[in-house]
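Shown here is a partial selection of chains from the complex, left in place.
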Amino acid sequence: MKYTIFGESHGSEIGVVLTGVPAGIALDWGFILSEMARRAPGQSALSTARKEADTPEVVSGVFEGKTTGAPLCAIIQNTDTRSRDYEELRRKPRPSHADYAAFVASGGFRDYRGGGHFSGRLTAPLVFAGAVAKQVLKPRGITVSARISMLGGVKDPSQSQIEDIVLSAKQAGDSVGGTIVCAVEGMPAGLGAPDFGCNVEGIFSQYLFAVPAVKGVAFGAGFALASMRGSEANDPFYMDGDTVKTRTNHAGGVNGGITNGMPITFEAVLRPTTSIYKEQDTVDLDTMEDAKLIIHGRHDPCIVTRAVVVIEAAAALASCEVLEGGRSPL
Amino acid sequence: MKYTIFGESHGSEIGVVLTGVPAGIALDWGFILSEMARRAPGQSALSTARKEADTPEVVSGVFEGKTTGAPLCAIIQNTDTRSRDYEELRRKPRPSHADYAAFVASGGFRDYRGGGHFSGRLTAPLVFAGAVAKQVLKPRGITVSARISMLGGVKDPSQSQIEDIVLSAKQAGDSVGGTIVCAVEGMPAGLGAPDFGCNVEGIFSQYLFAVPAVKGVAFGAGFALASMRGSEANDPFYMDGDTVKTRTNHAGGVNGGITNGMPITFEAVLRPTTSIYKEQDTVDLDTMEDAKLIIHGRHDPCIVTRAVVVIEAAAALASCEVLEGGRSPL
């Protein structure tokens, strides 16, 4: 099961093609729409004012409500685009956004309106893909759940803390970053391999780093392992009935690149939204001189809240790949 | 350029096959051997007592001292193997080592001697591959350098602190973890893409998580981004002569999955060595009952010191892949 996302922030539509979807899955539309809603913009003062219905339309790969195994394409219309906001950005790359890198990569032929193909809006099709992946995992008893573990420097923030942090940044014309922890429960032991391209952490990280704004991924105890001794970090085995388990899970469910039957746990860090309203230093790509930039338009002061379901989507897709790679494939 | 590592800790030989190596590179054997020496065991009280010459023999892909573009296979003999140390480990998996996961993955048919294919010894061929990759990068002005950024909880430790930390853990029959920072300098801007499978962070992370003991990877300011505001985290652009640069590099040289011309910087966390000499709880896979385990044999109390060159190797191989993917390939 592989996904390819297409589209631009200000194009007519965006979408995703999923290949390798198992046949016979009865797609639960209520669930898909509720997942889309978890990411959708324009719902509160916490997020961008842009409003999109974000209702995916499946145009292939589903027949009489069930997947057929053929490539599944879902399309989402772009409706609330305001291209006039972005003219200055053609020549002045926004600091830490993809503008300059994309300018070089495309030889100057990028779509600069609203971030083009680099827009966070492209995570909408990713959430759709994740919702399908979760329905592939569900009958196998595998669940994926994530939550915010840090926001603006505050660990495990409450909902009211989250609102304070985001609104405070918004009032300052600034933005905040954070971390999200995620657990995949129910994965059988013995999946993966230590080798390049097959190890579970490598597979997960490739999906996670494809999520815009993710700059770090760590499994189990993560970077805290640098301050632990082996006697603390090691997860002792014990028998729980007939099942081998570990008393702690500092390894995040993966030993030697292979699942050990414990939940796969990881933390991802998301950078603060790059689009802020303060004046910033940049360059003018037409004159190749230093320049000043004030970004207008509509932007989230914090994408971490909306990204929780996106991280789950990436983890669900990664879990499907790990399951497919499987154990002694023949 | 792809690598495949083969071999087991107690087999007759281990090795690597590199495919996609550019033709015409005059391999610098002095350099290759010096890289191997940076990882080699048995050099001081800090590392395992196992001694290996670790001299790779190239058996294909090189003609008259230069690469031909054909698959390049290098073989390293295993000489100092002591299989008798590992008999108990067949049934008692070492906590947090790959033993149990490999047992399940292989249906019980793993090579349990000294970690088998999961042994840290398999990083020797990886260092060889990295040494070749560095010679591919060098004529393009690209360098890779890493150093220990934390050990046993101490940030940026001095050499004498490193020795204290490791020996103290060794005397306690314990082990320590740490972090390594790495910078790839000289990569041109505009390489990579935001999409799954093409983004620079995803490519690097896949190589890094294939290094045993790596449990986390973060680019630029990494997890500190969770406590930063956008106005701090953003890297302002400026003109340095004709070149677009950024004043800070919190993004680690990558925006939107594409290189921006600044050094690619990342930090990786390595867990403490799983093999410690203290008694640990485990299970007996024959009787499926709880059990106690005391590990004998020869083990590093800390692999972070020897892993610096391994992380560089992974980064060098990843850099080659990013270069190949390139910019508008046609």
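Here are a few things to note about the model shown:
For reference, chains read A and B in written order, and residue numbers begin at 1 within each chain.
Going forward, a residue touches a chain if its C-beta (ideal position, glycine included) is under 8 Å from a C-beta of that chain, and two chains touch if they have at least 3 such contacts.
Keep in mind it's a predicted model, so treat the numbers as computed, not measured.
Complete-complex copy count for the single protein sequence, taken from this structure file and not limited to the 2 chains in place, is 4.
Simple rule for what comes next: only the chains that are shown with their structure count from here on.
Subunit A and subunit B, compared by their mean Cα positions, are separated by 26 Å. Residue ranges on subunit A touching subunit B, taken from their complex, read 2-5, 93, 95-102, 104-107, 117-118, 122, 150-153, 169, 172, 174-179, 189-197, 199, 201-202, 205-207, 209-210, 212, 214-223, 225-239, 242, 244, 246-247, 250-252, 254-261, 267, 269-276, 278, 280-283, 288-290, 327-328.
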